[in-house]
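The structure is given below, and queries will be raised subsequently.
With one protein chain removed, the remaining protein chains of the complex are shown where they sit.
Let's look at chain A:
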Amino acid sequence: MSEPPPARLPAGLRLPFDPLLALAAIGLMAASLVTLQASTSTDVPGDPYFYVTRQAVFFVVGTLVAIVLSRIDYSRLRELKYGIYGLMIAGLLLVAIFGGDTRGSRRAIQLPFFEVQASELGKVLLIAALAAFVVDRSRRLGERDTTARLVLVAMIPAIFVMSSDLGSGLVYIAILFAVLFVAGVSWRHFAGLLTLAAVSITLVLVAAPALGVTVLESYQVERLTSFLEPSSVAGDAGYQQNQSRIAIGSGQKTGRGERATQSPLNFLPEDRTDFAFAVVGERWGFAGAGLVLSLYALLVWRGLRILTVAKNLYGALIAGGIVAMLLFQVFINVGMNVGIMPITGIPLPLLSYGGSSVLSTLLAIGLLQSIYAQGRFAAATKRRSLPF
């Protein structure tokens, strides 16, 4: 660059940031704390703030990491792509070997203070690595070989995650599709990939059980199909979905506030993680749930906006991956809460309680801020003005 930036110190702190994106994140974090306070005040006897405090700590740590990340040029991550990819695979392997079981799914490594869910952090790592691999082959994007390699790169961790946690695995695949899509992979390849996906789904759901091969555990199949007709399923999944709908529906326009019963009396299962949105719906009604949804819409809109202001393809791809990750998780989780999506155990970004999920989402937001900052900075230095 011929023109050095104006000499103001320190450089990192003067980088611009996207206030709307920050607003959405802060709004959601606040909503999470308020919701958790409502739903968990009696969960731990004698300590009504047990979960709120912990979630707040996750938020503080996550926000600090995000701020630091947003002041760094994300482009440097490209150089570390093998390291990032390796870290992700290593993390998943460690979980597979040492991880503890939660409800039939092996997801986390127990650490002294909290457990690390490698599959959560892996989402962001995959985005960073996959985007880097795409950029490496950006001149040969039309080739089938490129698409195949990229699919392979993403599918290795995806299948790995899916083996224990189907929902999170699907997030990996959503990321893959989004990155390929933003990269400009040809429509034909997409058509081929979709066909492949359809065939493998058929194999897993229909052909394999017929041959007596168990690919999906019966509880997984039940979860995936119960949303079609919740009350007809006597088992756990149908019950959860029914209770969630009752919770949300009973909130009506403005919510039941302190008169809420579904969550306080434990009819609503997993009310601090998977079904946190239903708590919002019951307590604060359409007003509250709509506000939370709007914050997510804001988040996604800013993500797409940042995609367009990225200073390079790498940034655009990362932004695309992050948008897909957030959009997919929000839609699946909220859809599950309102009874139009299957139960998959995907947390609602920032709203659900859990350190790994919070950290991974805040990492993603930090990355978006970095892309925004770098994009704006590059534009400013090039005297190119972009519309806000």
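We adopt the following convention: contacts are C-beta pairs under 8 Å (C-beta built on N, C-alpha and C of every residue); 3 or more make two chains touch, one makes a residue touch a chain; residues count from 1.
In this section, contacts and distances are computed from a predicted model.
Entry comment: the absent subunit's protein name, as recorded by UniProt, is "Peptidoglycan D,D-transpeptidase MrdA", drawn from "succinate dehydrogenase", "Peptidoglycan D,D-transpeptidase MrdA", "ABC transmembrane type-1 domain-containing protein" or "Peptide ABC transporter ATP-binding protein". Of the listed residues A:178, A:276 or A:343, the one in contact with the hidden chain in the full complex is A:178. Contact with the undisplayed chain is limited, among A:53, A:200 or A:266, to A:266. Listed residues A:33, A:173 or A:323: the one in touch with the omitted chain is A:323. Remark: the residues of chain A touching the chain excluded from display are 1, 4, 73, 75, 78, 135-136, 138-139, 178, 181-182, 184, 243, 245-253, 256, 261-262, 265-267, 269, 281, 285-286, 289-290, 293, 296-297, 300-301, 304, 307-308, 311-314, 316, 320, 323-324, 327, 331, 334-335, 338-340, 378, 382.
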